[in-house]
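Yeah, one chain of the complex is gone here, protein chain that is, but the others are all in their spots.
Our next item is subunit A:
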């Protein structure tokens, strides 16, 4: 087996192992509370994949990925809010979210169409499928418009990071400010369950875990395929030397827009799954610290590896959950994660995935040199 083959098999081995563990986990983990927790971390894993796709493969550092995650979350949360028991108890024919009553102008009719200014925007969300479709469509459209403007103007590097960072903060502010239709700081809570074909996906059911688990496996394999295509290779070329790609005839902006948008779509999808598992949507999804956390997860796992970034996200969050429950680490945890991040950036820029590759490379090397030694020692005996 040659060295490159070893890398290839090792790579697929990790993917298969990951999928087997993720899908097989409910067999060994019977605590539904932890299963629900892990489901949330798998959602974070999807965010890691989205970051690795744009940062690692396209060289685009998006510090506002929470924007797409948050929008996806809000879209589906709006539909689930209208399915909530309390929304049906407000004395109207159509469901009305409870917070709208608190924010209603005096004398406004208790109807979704006109209880607060802008509440009519909620009307189509009475259909659950509308919220679910919009959870992906809205981030995709926004990403398409935004990235077309950014990349056609050949904005790159740190400026993309600044623009995306500013934008996530702006939208966060808008959501908080639009209290009559978003419930402001409090976010959307007390949601109904996702219902498909009469089946209610209680977040603490194994079936709900499987929605998330299958989703991350599909996203992982789909993005893996995407970066293996010629388009994925050309994208990496635009990361290395955009001018060279241009002089070969490639429209660099088109590739950047495409992959930025795919990444945003994954983040929106992740936002939707998070709401299904966590039963709330909040402006904190658009906090800058959350978007930066995603980048940290991807960096620790290895930004140039999709599965590395996913594992990084899942691992850090699992450790965080365990550590923050220990009295000693509760306050110190943020500090620890900061130190880990600095150490990774300084000493292993390719993250855990890079470490794994080096280990495989070292293994191949020692095995090869072992072979030559045997050959040499065998020679005199002839």
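Note that a residue touches a chain if its C-beta (ideal position, glycine included) is under 8 Å from a C-beta of that chain, and two chains touch if they have at least 3 such contacts; residues count from 1.
Quick note on the criterion: contacts and distances are computed from a predicted model.
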Original post:
Can you pick, from "Recombinase A", "Biopolymer transport protein ExbD", "Anti-sigma factor antagonist" or "Urea ABC transporter ATP-binding protein UrtD", the UniProt protein name of the chain not displayed?
Top reply: "Urea ABC transporter ATP-binding protein UrtD"
**OP:** Looking beyond the chains shown, say which of A:127, A:145, A:196 or A:233 touches the absent one.
**Re:** A:233
**OP:** Consider the whole complex, including the chain that is not shown, and state which of A:177, A:200 or A:251 touches that chain.
**Re:** A:251
**OP:** Go through subunit A and note every residue touching the omitted chain.
**Re:** 4, 225-226, 228-231, 233-234, 236-237, 239-241, 243-252, 254-255, 258
